[in-house]
Structures are given as C-alpha cells and as structure tokens.
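One protein chain is absent from this view; the other protein chains keep their places.
Chain lettering (A, B and C) follows the sequence in which the chains are written, and residue indices restart at 1 in each chain.
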Amino acid sequence: MKNKKAETLEDAVSRIHDGATLLIGGFGQPGVPEVLIDGVCDLKRRDLTIVTNNAGTGHSGIARLFEEGCVAKLVCTFPWAKESFVFKELYDAGKIELEIVPQGTLAERMRTAGAGLGGFLTPTGVGTDLAIGKETMTVEGKDYVLEKPLHGDFALIKAYKVDPRGNLIYRKTGRNFNPIMAMAAGHTIVEVQEDVEIDDLDPEVIVTPGVFVDTYYVTGWYEIGKERNAS
Amino acid sequence: MKNKKAETLEDAVSRIHDGATLLIGGFGQPGVPEVLIDGVCDLKRRDLTIVTNNAGTGHSGIARLFEEGCVAKLVCTFPWAKESFVFKELYDAGKIELEIVPQGTLAERMRTAGAGLGGFLTPTGVGTDLAIGKETMTVEGKDYVLEKPLHGDFALIKAYKVDPRGNLIYRKTGRNFNPIMAMAAGHTIVEVQEDVEIDDLDPEVIVTPGVFVDTYYVTGWYEIGKERNAS
Amino acid sequence: MSDEQTNLLTRQQIAARAAQDMEDGWLVNLGIGMPTMIPTFIPRERDVMFHSENGLIGMGPPPAEGEADQDLISAGKELVTMVPGGAYVHHTDSFAIARGGRLDCAVLGAFQVAANGDLCNWRLPNQTSGSVGGAMDIAAGSKRVFAMMTHTARDGAAKIVAERSYPLTAGGVVTRIFTDMAVISVTPDGLVLDEVAPGLTADEVQAVTDAPLIMNSVGTIPIAA
Partner (left out) sequence: MSDEQTNLLTRQQIAARAAQDMEDGWLVNLGIGMPTMIPTFIPRERDVMFHSENGLIGMGPPPAEGEADQDLISAGKELVTMVPGGAYVHHTDSFAIARGGRLDCAVLGAFQVAANGDLCNWRLPNQTSGSVGGAMDIAAGSKRVFAMMTHTARDGAAKIVAERSYPLTAGGVVTRIFTDMAVISVTPDGLVLDEVAPGLTADEVQAVTDAPLIMNSVGTIPIAA
C-alpha cells in the first residue's frame, strides 16, 4: 500500500512550489490546518495564490503567510474582518490581489473542479457586482450566472482521524470546506489529529475517501488559533 | 416537533397524485424502496414519470408499477437488462416513453435540482447521441454538454435508520441514489428499516439531514427483491 | 425628534418581534449581528431549527461555562452548541440547503432595502470591496428573507427606499422588514406598513422612509413588559 504518511512537517509540505495555488481549509478557526500553514511559511515560498474563506486572524496561521510575504493573491469570501488586519495592510498598500467569491459559489466551484465538471449555473450573485464579466443564462424562466471550476495545485486541509488509506473523518464545524478542497486539488495534504489502523474507521462514516488524499501529517490535538512561535 | 412518521403505508404514499414525477432510489436491488412502490401500485395512480437507475426486475417493485399501467415515462440509465422484461414489453408496444441518461449525469442533474442550481457542464456524452439537442460549451479548451436540473414531485427512497427529525443513515451499497433523490424532490418519502430516538444518531455520521425528509415509514428488515403478494 | 428617539425599539425588542414570525417547524438561518439575538425570544413550544452555513444544522445557544468546544462555532465565529437531532455537513451540502430552498427563512442585516425587495447588505457604495460571506447565496435561496435593521442610517438617511442605490446582494428577495420603528411587508403592490413601534404614528414612519408605505390597517408592535 502506498505510504501517505509524512514523518516530518517538512516532508508534508516541501513539494509546494513558488506560484502554486493552495486551497486552505477552515471557516473561522475550526478546520484551519495551522501546522501545515506554518510549514509553508517556513519554506518561504513566494507568489502563492491562497483560496480560503477568511483573510486570517491576528498574526498566526494564514495571517503569518501574508505577513511573511508568501502570498500574491487571495480568493476568499470575507476579507474585511477586524482580526484580518495583516491582510488589510497589505491590500491597502497594493501588495496583494483580492478576488471575492460568494461562499456557496466558492465551495461549489471547488466541487465542480473535483467532480470533473466544466461549470455550473447559480442564482447567487445575479445582477450584482460579483457577476460582472460573467456569462448569464436563463433556465426555466430563472436567471443564473455561469461559474467556472476552481482547481488547486495543492489542498491543505485539517481532519480529525485518518487511516493508512487516507480515509478521513472530521470534527464538528471543523469539517466545513475541507472535504471539498480535498477533491479539488492536484495534491491534497492533510494535517490530522490522530492516525488509526486500517479498518478502524467504519466505511459507512468516512467523509473523505482516501482516493482524495495524497499526504497526511499527524499533529495530535492542539489549541486552535493560538500564536505559536515560528519553528 | 413536526411528526414525520407515517403509521400506515397508505398514509406514507397517499399524497402522490396522477401525473407526478417520482424519483425512486436504488441500484440493482439494494436501496430500492420496495414497500413504498407496492404502496403506490395499490393507489392505482396513472401517468407517473419514474426516474430511477434500472427498468425493474421480474414482476415486483418497479416492474409491478409498469405492469399495473401506472407509468407513462421512464427516465433511467440501464433499461435493457434481461430481468426488465416487463418494461421491454411495454416499450415495444409503444405504451411507455423512455429517456436514457448517463448515470453520473442522472445523479448530478438531481443534485443540481436539490442544490438550487440551474445546470452544469459535463464532459460526459460530448459528441454522442445523448447530447443531441443539448447546448455544448468549451471551457479552458475542453468541450462540455450543458445539462439541466431534474426535479421530482416526490422522492421514494430507502434508508437504514431514521430519527424523529428525519435524519438518515444508509446501509452499504443501498446508499446509491437515495441521498441525492432526497434533496431533489418537493416531498421526500422514506421507507426505513428502523427508527431510533432523537440523539441516537451521531450528528457526525448522518448522510441525509432531516431537512430533506418529509415522511418516513418503518418497514423492519425484509429480504430484498422477492416477489410479494400485492397487499 | 427627541420624543421619537425614545420610542425606538431596542435591538432586543426588534429581535423579539422578528422571533414572533418564526413558525413552528421552520429551518432558519441568522445573519451576523442583531439576527443572532432572535433564538432567545422564540417561545419554547415552537420548534425552530437553526442552520449555520459553516455546516451546522441544529445550532444551539452558547455553551455553558466550561463546556465550550473549540471545533463548534457559528457562522459569526461564536462558540455555540448543537441541539439534539442536529447534523454536521460540509460546505457544499450546507449551501445546497441554502440555495435549494430548504431554508424557510433567513434573517439578515441590511444597509438598504428597496420597495421591490432588493437587498443590499454586503458593500457600501463608497467602498471598493466588501465581505460577502454567504449572504448572496442565502438571500438568493431562502423561501423568505427578513431584513432586520435600524430604520434609518446613523446620519438619518432612509434605508428603505423606492429604488436601491447601494450594491445589490440579491434582487427582489426581501419579504418582510423589521426595524426599530416598524414591521413592513414587501408585496407585489408595494411596501405595506403592518405595525409601528408603540408611541410612533404611521406618518412618522413614512416620513423617514423613502418609498410609499401602504397603510390599510396599521397595528402596534407588541412589546413584552
């Protein structure tokens, strides 16, 4: 069986290259792969495109990626939260590009990529600024915007448990975008609280089948959203 | 809490009207709501459109619906199996309309309906007879067929366990189309092996949230695919 | 104007009034801010489930002291709980629920609501960007959209207008408006003034509303003692 387990954080993330598009899981702080993000910061990669819901909190996690100058573009739904001050400073200084996508559309665009589809028609955003430049179509009398797939070179996600096949389960609202991003990337890297033996996960309850997982790194439990020292 | 439990089979299905479109779960015999189908047969409804993967087996289940003259049109992926001789006879006699849809497209069209979307672009069927009359589009150099949502007036599905909210889990390959059809209908009716108390289903493992379930009827375990006497 | 000020509803009172409209058996999504105050005002005997777009069906109140779970938050990023019979889903399933018409109601804040039900709540006209979050999907997909807001902006400008001048969130979706002055229904005939806050007159509400209000039988918003 292919060994998907990375023994070190560096092994888990080192294939990420300058200019890559990273889908990064999490909504608020649950489900954010904070350890993997620190790993990417340590690599000092440049010109990354980051796809994630929020624009970072404080100085840790995704905010640290911004602060260390790794990111050229952010695709997100909710950039202007108070705690995203690091992003705001870079944006105001013209140092980072921003694409705002409605949250359901962001999720669906990634699923569309993962499912091998070429696009979908959504009622979300019809007639709004976010539909400017996009094709619109009328189906059964209702207007829709044509949205295109959103692929990642890598997905960085967080899960609760993994088995050697890479099958994943999540924990509460830490699930969020993670299973979708796992589908949508060329290479999916998981940080996971615990790894278990083959057959320890009931095949009925697996949320992400291992076919979508390339690499996992076991972190154990940690308190989320805390500033940690850079390694 | 709204009571979704039907005490009798008739209560479970009686709102189904002549001319309705029914999404009926199952692939092969697992996951086919055989008891609900018998209930519909007993109602002697006419001009139904049936959306389901297969064209019935022997004389029971969906084949009985055909045989009793309830069905005007079948939308399916695999009509010409040996065991679907009842359907074949009706089709050859010009008594039933047939629409063939690729299996992934069938599932995705129902999900699209359930997700409030207006269509999707699929590579499936490009250049084939099944794309005739459909719009095609090129995205990033690849050709796609535009497929439209497929709504049901009713979904008739089969599940393993239900709680009073209507939350569902399934059993093995009995899952198949059932969770998707539950999303895509105006009214979803579930036949279920067992009902359990509120909180007996772990919220992490629910496959179909109760929001997609309108009515359920508890059947207990039964051997699938057997001819039963009409009730 | 100083007399009128004292007759404005508090945020709690607006939430309490909106809570009265939450019907038994509904699944409801609550926007960030004032709408999140609604649950505490729903009568115990009514079964209303809350959907939080980050994948939570059956959102419950904030956790008791010492019982918080760091992995269980609302869309507003607050620690919450789950009620019995809830379920966790991922983001596309969560938005399938929202877009697919499975939300009986969404209660959202608003910068501006137009007489045709246009909702504007994601970006101010003088901003080059805004935080859209899930608002566009939820507003486009819910069976009903309730706008909940102060009746006028801080500078006194009307927020209920004949035609929107702000960037659109979703067109023609608002069905009812709950403010600190009134309850207004959006109908095919126009805006209907259903109720005014105690001590206010219908004309006083019309005076700070930039769209004509139909006044057939205007009631008074009931306030709990």
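FYI, a contact is a pair of C-beta atoms (placed from the backbone, for glycine too) under 8 Å apart; a residue touches a chain by one contact, two chains touch by 3 or more.
The shown structure was predicted, so the numbers you read here are calculated from the model rather than taken from an experiment.
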{"item": "Neighbouring shown chains of the undisplayed chain, as defined at the top", "value": "A, B"}
{"item": "Hidden partner chain, touching residue among A:D18, A:D47, A:E89 or A:E204", "value": "A:E204"}
{"item": "Among B:L43, B:A72 or B:V126, residue touching the chain not depicted", "value": "B:V126"}
{"item": "Residues belonging to subunit A that touch the chain removed from view", "value": "1-2, 111, 113-117, 163-165, 167, 183, 198-199, 203-204, 206, 209-212"}
{"item": "Residues of subunit B in contact with the chain not shown", "value": "27-31, 77-81, 98, 100-105, 107-108, 111, 122-130, 170-180, 207, 223-225"}
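In this section, only the chains that are shown with their structure count from here on.
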{"item": "Chain whose mean Cα position lies farthest from subunit C", "value": "B"}
{"item": "Distance from subunit C to subunit B - Cα centre to Cα centre, in angstrom", "value": "36"}
{"item": "Centre-of-Cα separation between subunit C and subunit A, whole angstrom", "value": "30"}
{"item": "Residues of subunit C whose C-beta touches two or more other chains", "value": "82, 88-89, 92, 95, 98-99, 140-141"}
{"item": "Junction residues of subunit A, two or more chains touched", "value": "108, 122-123, 170-172"}
